[in-house]
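The complex appears here minus one protein chain, its other protein chains still in place.
Now for subunit A:
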Amino acid sequence: MDTISNLVMGFGVALTPFTLLLAVVGCFLGTIFGALPGLGPANGVAILIPVAFTMGLDATQALVLLTSVYYGTMYGGRISSILLNIPGDEPAMMTTLDGFPMARQGRAGDALVISGVASFVGSFLSTVGLVVMAPLLASIAYLFGPAEYFALYLLAFCTLGGVASKNQAKAAVAACLGLGIAMIGLDNSTGLPRFTGGNMHLMDGIDFLVAIVGLFAISEIFIFIESHGRDSAIGVTLGKLTIPWKDLKASTGTMLRGTGIGFVSGVLPGAGASLGSFMAYMAEKSILGSRGRFGQGDPRGVAAPEAGNNAAAGGAMVPMLTLGVPGSGTTAVMLALLLTLNITPGPLLFKERPEVVWGLIASLFIANVVLLIMNVPLVKLFVRVLMIPAWVLLPMVTMISFVGIYSLSGSTFDLLLMVVFGVLGYFLRKLDVPTVPVILGILLGSNMEDSLRRAMVISDGDWTFLFSSPIAIGLWIAAIAGFVAPLFLRGVLKKPPVPVMDVNED
């Protein structure tokens, strides 16, 4: 069994005292980022990338820290959903539907325990799924040539725009904006500058970390100024924590179904955790029908979305690691981390850097156990953190963002650019233009262009080469379907009972 021996090797890499410490710190920070309304997984990971980088962590250590943060935010989001009726991050939106009613009935503790266990089940099983699926997909990925990769990138943009956004035109504009920004700098093959306007600072292109931190973290300041920095007042009391065995037993099936649905929506490029929790909740509601009291504090209504969003987080790692195409906003940010560390995800990663891949996977298992301990018995600690007022939190986020970016390049120009991206992010969010395709565009732009150009070199300029293999044709069809189908389905499917989905934070 190759997989087992690889996994043992991974645990060997991940189980050093220092990496364990990083996992604990990452889980702790992640849960806080998730719990605080306004800070989601994408911002949390984005702010910490420059910090991790300047700390001089090696690839495995940086990945352990950041994936712990990622998984942690998925756990943390539920805390404020249940206690404040404000989702701590986007994927936790569905948890408010039954979580807050439970809390108002005096069962806040039960809701936190059930959702914590559901989170564990979801992310643990989806990490197992990652172990099984990733090597399989990596072996298929060898069949991918430049034409297939071009279609795959297109698929990621199309499904992201089609499934996750309300207005296809706006999602496509966001993608074009990102791709357009990616073109700035020296052209890879001719070495001549493009769109630099003669500015020396733009010769190397725009660093995606600057764009990510600006769009995700700095824009948050403006959103908070607009909302007058509502302080989060906890309206419900949290009594003694007991483990509600009966409810846990009753929701076992729910958790498993939620995990399955979440994992699949995580693996699909572009769909992500928000869709995972939404689908898991809706599926459970229709399966149980009148036997459940969904919307009035049914424990299964808490278990389903939490299992779903945590499973999606694991699922989203599959295409990111094997193909280099992220399945969600946060994995797009993780991809930025890998690229910063000079690691190119893809099938070769499994052959050439097995210690990185399997160390990462092992650390996901470790992070899950740490998070279960933190989020069930120690959850009261995080409830305290929710009391941090916005007028302390936001200045802190700002300062960490500035220091992080400044310590990467020491360049005032990058800081100014970050502020520009912050302002841009505010307007995009107000206009309902998703920001994740922008990031994806900046990250994947040069790769997408390279694969197009390499495909044309192979075929000597024959454009039909792009549709010459069955895999490529399949991807093109999926891309077009992913972009167009929601236009028709939107009329058929009823609007969800919550504010519209938004992939900004997932």
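In this section, contacts are C-beta pairs under 8 Å (C-beta built on N, C-alpha and C of every residue); 3 or more make two chains touch, one makes a residue touch a chain; residues count from 1.
Throughout what follows, contacts and distances are computed from a predicted model.
Entry comment: the absent subunit's protein name, as recorded by UniProt, is "Tripartite tricarboxylate transporter TctB family protein", drawn from "Tripartite tricarboxylate transporter TctB family protein", "NADH-quinone oxidoreductase subunit E", "Putative zinc-finger domain-containing protein" or "Binding-protein-dependent transport systems inner membrane component".
Across A:Val369, A:Met399 or A:Val484, the single residue that touches the chain missing here is A:Met399.
Checked against the full complex, the candidates A:Ser5, A:Thr54 or A:Ser139 give a single residue touching the omitted chain, namely A:Thr54. The chain that is not drawn here is touched, among residues A:Phe33, A:Tyr71, A:Phe124 or A:Phe224, by A:Phe224. Residues 51, 54-56, 166-167, 169-170, 172-173, 176-177, 179-180, 183, 187, 189-192, 194-195, 218, 221-222, 224-226, 228-229, 231, 389-392, 394-396, 398-400, 402-403, 406-407, 410, 412, 415-416, 418-419, 422-423, 426-427, 430-433, 448-449, 452-453, 456-457, 460-461 are the ones on subunit A that touch the missing chain.
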